[in-house]
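Complex shown without one protein chain; remaining protein chains in place.
When the chains are written out, they are named A, B and C in that same order, and each has its own residue count from 1.
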Amino acid sequence: MGAPQDYRLGEYLGTDFLDVFSDVDADDRAHWDRAKQYAEEIIPVIGQAWDKAEYPLHLVKRMGELRLLTDGLDIPGLEPMSPLAAGLVTMEISRADGSMGAAAAVQGGLVLRSLAFFASEQQREKWLLPIATAEVLGSFALTEPDHGSDSVSLETTAVRDGEEWVINGHKRWIGNGASGGITIVWARNPEDNQVKGFIVDQETPGYTGVPIAGKGGIRAIHQADITLENVRVPADAQLPGVTSFKDVSKVLSETRLSVGWSALGHGLAMFDAALNYSKRRTQFGQPLATKQMVQERLVQMLEELTNMQLQCARATELQAAGTLRPQQASLVKFHNTRAARRIATIARDMLAGNGMLLENHVIRHLLDVEAIHTYEGTESVQALILGRELTGHSAFA
Amino acid sequence: MGAPQDYRLGEYLGTDFLDVFSDVDADDRAHWDRAKQYAEEIIPVIGQAWDKAEYPLHLVKRMGELRLLTDGLDIPGLEPMSPLAAGLVTMEISRADGSMGAAAAVQGGLVLRSLAFFASEQQREKWLLPIATAEVLGSFALTEPDHGSDSVSLETTAVRDGEEWVINGHKRWIGNGASGGITIVWARNPEDNQVKGFIVDQETPGYTGVPIAGKGGIRAIHQADITLENVRVPADAQLPGVTSFKDVSKVLSETRLSVGWSALGHGLAMFDAALNYSKRRTQFGQPLATKQMVQERLVQMLEELTNMQLQCARATELQAAGTLRPQQASLVKFHNTRAARRIATIARDMLAGNGMLLENHVIRHLLDVEAIHTYEGTESVQALILGRELTGHSAFA
Amino acid sequence: MPPVMRGESPVVERQVGIAHPEVDLFHVEHLLDDDERNKLHSIREILSREIRPAVGEFWDREEFPFHLLPVLARAGLGNLVLSGHSRLFIGLVYAEVARADISLSALVGIHNELILGLVHELSSDQQKDRWLEKLKNFEAVGCFALTEPEHGSDIAGGLETTAQRDGDEWVITGAKRWIGAGTFADFAIVWARDAADGQAKAFLVETDRPGFTATKIERKMGLRIMQNADISLNGVRIPGENLMPGGEGFDAANVKLRDSRAWVGWQGVGAQMAAFEIARDYALERKQFDRPLAKFQLVQDALSRMMAGLSTSMALMVRLVQLQEDGGFQMVHAALAKATTTSSAREAVSVARGLMGGNGVLRDYEISKVFNDVEILYTYEGTYEINSLIVGRAITGQSAFV
Partner (left out) sequence: MPPVMRGESPVVERQVGIAHPEVDLFHVEHLLDDDERNKLHSIREILSREIRPAVGEFWDREEFPFHLLPVLARAGLGNLVLSGHSRLFIGLVYAEVARADISLSALVGIHNELILGLVHELSSDQQKDRWLEKLKNFEAVGCFALTEPEHGSDIAGGLETTAQRDGDEWVITGAKRWIGAGTFADFAIVWARDAADGQAKAFLVETDRPGFTATKIERKMGLRIMQNADISLNGVRIPGENLMPGGEGFDAANVKLRDSRAWVGWQGVGAQMAAFEIARDYALERKQFDRPLAKFQLVQDALSRMMAGLSTSMALMVRLVQLQEDGGFQMVHAALAKATTTSSAREAVSVARGLMGGNGVLRDYEISKVFNDVEILYTYEGTYEINSLIVGRAITGQSAFV
């Protein structure tokens, strides 16, 4: 009799059955190791924040301290990071937690990248380092309430008024959108009908961000509903490098692959948890791992996990070679979130009732995967994007 | 009104969405191209042989002529072939036809390899080239009627009698076992209880090989039931390099990965066929490819196909580096034949009634995949082999 | 090991300790009255002794076993729908025929659901006199010629075969494809568009009329016993009375297609019965690592999934026949049931075959034949996709076919 057993399901096994990452070089491994260190730090505490839907800002800042947020971008003053290292870092953060994964994706993937691509020299000097180190939190305000997948039809407007821009509109699902930092706001200028980007201080009058309540996944990051009501920003808040929506697409396209890496991280966490559980939980006097049906399910998960690793590795090679096409990244993203979902259903079930408790991690990852599974559109829409590429026919409408 | 439409489903598209084989070097590509040429030659004719369960020996010899049978082995007098090239060759042959794939696997994969590993100098000189070029057909007689997956318990015996060996027993499922060439017979010597290998001329008295009738897959290769009744072979017919069953295992283990490549070839054939069909078949006045459900199914197949390509590519890299573990090859084999099965069910269905006709290729590949799916044991047994590796627990019995 | 070509499970019967040796785990046949249940048993007996062991070689050679038609007739299978039996009885009989052989069950199903019904309901008295009794005894066989080469499921919109009135006669020209029993049928019910009013109409066309040619579709890997034909109608002349008067437009065809889709649902059940018993027999007979396969958890899991698919399919069909008798039966029910039981059958044969290893591809083990036949079940009378969109339309009010 006593307290329920602690199965230590967060223990790192680092499963890599096909040695996909066995020959990672020393530079990349250094980044990877820092990310693993971060994972070890937060795994014991993040479930609590997730449970209460609290956003642990200190854990975001900690990613900045550990230089985990540059996502492969060359930021003056910081050590360079290859696409592979960036992927491995993303994988490890999500292996620890999807909310922190989302925070890194916003801070490094979207905001830092927007600045690196489109900011003026002055803007770069002012913002690159603070964003890369998470001294300032950044957010990326593109999605609108009525536009999920077809985000090209932005309704938020930016109108020039003398030396200022006046911005009006609504944004939804914006990570870090109510965290006291800056927001990159994407808005359409009615005069030339083109999309432009603006660096908006969240303290600016007219800017209101309210965290969305009642989320069933990635609960440990606040995503905001944002209202922009006559928000006035100076002319030099505009990102000079942006000329149309194509520039936004470029940012999204560059970060798409990292969703695949995140899914891989979740898959790895759940697989390792299930394998740990199968060895430590006994039934009928023997470890679960001695049961045929349990072994078969572990192998099914292993197949999925291995495929995810291979997809990430190959796409990242192409990325490093500069030949990755956006549709290839889409395939990896589509495949990996689906595969993670399949791993999740098996792993959760293998833990039976214990699988429903946050202390055992798997259910948190399962629910976080649900959140990233429909990034950039429902599964159907994503399938049709790939289907168009394959067949040459558009079947959306 | 007129003849039913020819949808030209054998047309080569060479789908490789993630550019897995885009950087194959020139040497490897030369082998690959010869294999593609072979595929183009046999695709129009092989269905007929399959239908009638006839074994077209000239098409096997043609593989020899085109130097497609060396399976990556270094054969004196023939150009070398890397593991990657060997894999691509295997893929292309199976893309054309699974029976010829099986013939190549027996001739090159098993027989040539057994000779290359275990034969005496004299035996090598006599047999290597004729086997590699298919001037002589070879077969590999291991499996017995009552021993599928647990082939370690061989019942066939070889007893020494003066300067001869006397062999007795039954073998089953032996490709090329009744084709007039030689058979590598594996038998147990009751004296030392060890397994030994013998080169047996199929004309030897007491050797009877009867093709198994009524096969539902790989019908265009004869697989024989073999009876060995006091078959006498000279002492120098014994393979001197074989000391125990472990040596047989080594051959099997080295060829396991090529089953994964074969499955990939089948998957590629069926995917390309389905994609061709979707573009050429109209329904409600539009190509099938314009339909959402069709696109979604194509994308599902694409995912599977891409995973198969990645698994083969990575495992072959490890093989080339000399670090491939047998269990890793098992995973690739397990995954790829399962994935090919999933592609098969989707592709066959997409062709509706036309999918049931041999002229449209897909049903032949589907049935051939059924045959290779349970090479080396049923799916359950294969899962338990991997499960043992993962968990450290044996759950077979 | 002997071939497993039969309709019973002697292996199972020999075993002790199997609480449920029969395939009807939820005892559906107990819903029949005693008379029908006994009749079902005797039909099962005939099928398992006289049909199932005899069909394999014909399947292999793509030939039709004409000598078995009298056996089917003796079992009463030539006249199920006009016999006054309950829909549940008829359905369970369809399942039993499919369990014995899917090709013959296609013949029996088309014969009863399409041919017999249409001749009874729509043809002239003269035609009825000529054909009806012969049909009931399988002395005559008809075929149903609707599908055309370039039109599968979109046939309603795409009928290219034409019928031209010429005095007292009709002249029919066109092509039909995949017509079951088309090579040996005595007549065909041909659907053609009346050149005058553009309406689709049904015609009874005797197959010995000049201009009628049927060519067997060869190298078909499933339902190899069923002879499917390419039919060419080259200005075939038939008397005016051969127009089936009630058969104008597609309404009549749609009612029949709804019923025949339900029959395919029963075939899906029968295929699962066959797959399950073949796999279980094998699992009990075959030893690996010195114990029967049936003792493997993974094999039990596989058998258990097959049994779940079979049981749910049967339960659904039971509810469907109740609706057929209560009048609440609609196309949506048939479409859902057909898609469901046949996709369940597809999973079952795939699992069964995998479980049987290399033997699973040998025709001697029968699963190979069932496996191939099920592919066609899954496809004909509307592919999974088409049936899914029929259900989708009924439950959303939106049409998404095009």
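The rule is short, and it goes like this: a residue touches a chain if its C-beta (ideal position, glycine included) is under 8 Å from a C-beta of that chain, and two chains touch if they have at least 3 such contacts.
This structure is a prediction, so every number in the text was calculated from the model and none was measured.
J.: What shown chains come into contact with the chain that's not displayed?
T.: A, B, C
J.: Which candidate, A:Leu57, A:Val159 or A:Leu358, sits in contact with the chain we can't see?
T.: The missing chain is touched by A:Leu358.
J.: Can you say which of C:Leu320, C:Val361 or C:Leu377 touches the chain missing from this structure?
T.: From the options C:Leu320, C:Val361 or C:Leu377, the contact with the absent chain belongs to C:Leu320.
J.: One chain isn't shown here. Among C:Leu25, C:Ala54 or C:Val255, which residue touches it?
T.: From the options C:Leu25, C:Ala54 or C:Val255, the contact with the absent chain belongs to C:Leu25.
J.: Just one of A:Leu318, A:Leu331, A:Ala371 or A:Ile385 touches the chain that is missing; which is it?
T.: Of the listed residues, the one touching the omitted chain is A:Ala371.
J.: May I ask you to list the residues on chain B that touch the chain which is not drawn?
T.: Touching the chain left out of view, chain B contributes residues 291-293, 296.
J.: In the whole complex, what residues of chain A lie against the chain that is missing from view?
T.: That gives, for chain A, the contact residues 1-2, 4-5, 47, 51, 148-150, 173, 212, 214-217, 282-286, 291-294, 341, 345, 348-349, 352-353, 355-359, 363-364, 367, 370-371, 373-374, 377-381, 383-384, 395-397.
J.: Identify the residues of chain C touching the omitted chain, counting contacts across the whole complex.
T.: Touch with the absent chain occurs at residues 15-20, 25-28, 30-31, 280, 283-284, 292, 294-297, 299-301, 303-305, 307-308, 311-316, 318-320, 323, 326, 328, 330, 332-333, 336, 339-340, 385, 388-389, 391-398, 400.
In the analysis below, only the chains that are shown with their structure count from here on.
J.: Return the chain whose centre of C-alpha atoms lies at maximal distance from the corresponding centre of chain C.
T.: Most remote chain from chain C, centroid-wise, comes out as A.
J.: Suppose every chain is reduced to the average of its Cα atoms; which one is closest to the average of all protein Cα atoms?
T.: Smallest offset from the overall C-alpha mean is found for B.
J.: Between B-C and A-C, name the chain pair that shares the greater number of C-beta pairs in contact.
T.: If we tally the contacting C-beta pairs, B-C comes out ahead.
J.: List the centre-to-centre spacing of chain A and chain B in whole Å, with centres computed as mean CA coordinates.
T.: Distance between chain centres: 42 Å.
J.: How far is the middle of chain B from the middle of chain C, if each middle is the mean of its Cα atoms, in Å?
T.: So the centre of chain B lies 36 Å away from the centre of chain C.
J.: So, what's the distance in Å between the C-alpha centres of chain C and chain A?
T.: Whole-Å distance between the two chain centres: 51.
J.: For chain C, give me the residues that contact two or more of the other chains.
T.: Chain C, residues with two or more chain partners: 296-298.
J.: By the touch rule stated above, which residues of chain B touch at least two different other chains?
T.: 291-292, 294, 380, 383-384, 395
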